[in-house]
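Taking it in order: structure first as structure tokens, then the write-up.
Rest of the complex left out; these chains stay put.
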Amino acid sequence: MCRWLAYSGSPISLEELLHKPEHSLIDQSLHARLGVETTNGDGFGVGWYGAGIDTPALFRSVEPAWNDRNLREIAGHVESPLFLAHIRASTGTAVQQTNCHPFRYGRWLWVHNGLVREFPRVKRELALAVDESLYGFIEGSTDSELLFYLALTLGLKDDPPRAVGRMVGLVEDMGHRHGVEHPLQMTIATTEGENVWAFRYSSEGRSRSLYYSTNVRTLRELYPERPRLQEVSDETRIIVSEPVLDLVGAWNEVPESSYGLVCEGEDELHTFRPQ
Amino acid sequence: MCRWLAYSGSPISLEELLHKPEHSLIDQSLHARLGVETTNGDGFGVGWYGAGIDTPALFRSVEPAWNDRNLREIAGHVESPLFLAHIRASTGTAVQQTNCHPFRYGRWLWVHNGLVREFPRVKRELALAVDESLYGFIEGSTDSELLFYLALTLGLKDDPPRAVGRMVGLVEDMGHRHGVEHPLQMTIATTEGENVWAFRYSSEGRSRSLYYSTNVRTLRELYPERPRLQEVSDETRIIVSEPVLDLVGAWNEVPESSYGLVCEGEDELHTFRPQ
């Protein structure tokens, strides 16, 4: 069980979300409140988009996030309008930097919470389904990274919801053929630096938690005394595995089997189906 | 808040106590049941005495113990009749190998659970109280290591209970002079490879938990169906921050302000007083 966070909006210092909130992502690495596993101490990562650079920066480490001084330094000195962060609780694969999220391919980032059930049994077949031109970029040994490369193989760059739908369809088919009842459990965020797509789905229809922040204008009316809310742009949005602040009315659950798109203009929320 | 374990008796593989029991020390690194902090993920260490070698071996790492493959390998391949193991939850000092317990000086090992309150205020004065010939051996920045070098300065090698008593007296005096109400909280184990001394004490008289295993002969009568208990010698003893097995009658709390001596012949339990 992992935890992740996606931020899109006015440029802010990473520490505003990673360290400062009462239930910040870093705090959740030691004391998560939702889910079975309360410790996410098997590595972490953050990927952010800077000004004037094509590919996002990536900082990943196998130290528990709560200990990592370098993370704290960087989080306090880097500002970004769009970043993904992730804390890991391994479901079996090795604790190593190449298994830490986000995964990156060109401009794209990917984080995942969940698992491919019976992964050792289907791993080879999943790996073979990755396009030859992409195979060589796989560096780690996780199910999560394979899901990313499958989605890339199936058209992530052109139509993310469709590509993720096809990826889920493929994983479920393969799992069923190997006798796995519920092959996939996932929340996923992916971005190319402008839009963020967030998915919540599981084969059994009981997916891990996922929340998105309420429209900032509404939040300002609810909490006129919170200066931070007055400063950020109307389009600022946070998506998280579990809320980082106890603010009534600030968080909405992403419904089962659905995905959201955070983009310029009105954000969208749609039903998600494997294809 | 940390956790530690001391074993003395028939040579066993380290993993018998570190990994195999239902609430093994390694399991406690992720899910401790007693105490405030349930995660002890800020490094670990194990020190063991081998056959025919003067000084004990030391294996310490800043990775969480639950992740560490090298620990598992070594624990599965090393047998020892006497070892100390420790999992760390930092009370503020850096997570680094030189801050991991056990600390070693010559044949002596030392583990500590607890803290010197307001340590930054008294650290310099405590460091100055360490004997000049020992000062250069201090490698880390913890209160625990300083307590060890103070005890060595005050005669640990000649009379451990008296030296630890004098060390506690010194720390309490110094704390009181700096206006600290309850300067010290500790459970400590120390050994020179033959005897193990275990201390439970705190300035406020509410010390962290400490248990010792029941006499093996009694345990055999209680649990005739447990083959492991039939194999170990009569003198085998375990001292732990919290029980590693749920066996009724197997664990006894070390009383407040007392210390035990595990040695050849009858073990001893005495009142402990600062001096």
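We call the chains A and B, going by the order they appear; numbering starts again at 1 in every chain.
Here, a contact is a pair of C-beta atoms (placed from the backbone, for glycine too) under 8 Å apart; a residue touches a chain by one contact, two chains touch by 3 or more.
All figures in this text were calculated on a predicted structure; none of them were measured in a lab.
Asker: 2 identical chains shown; how many in the complete assembly?
Answerer: Taking the 2 displayed chains as part of the assembly, the whole thing totals 4 copies.
Please note the rule applied: only the chains that are shown with their structure count from here on.
Asker: From the C-alpha centre of chain A to that of chain B, how far is it in Å?
Answerer: 41
Asker: So in the complex, which bits of chain A are touching chain B?
Answerer: Listed in rising order, the residues of chain A that touch chain B are 30, 38-39, 41-42, 62-64, 66-67, 69, 90, 94-95.
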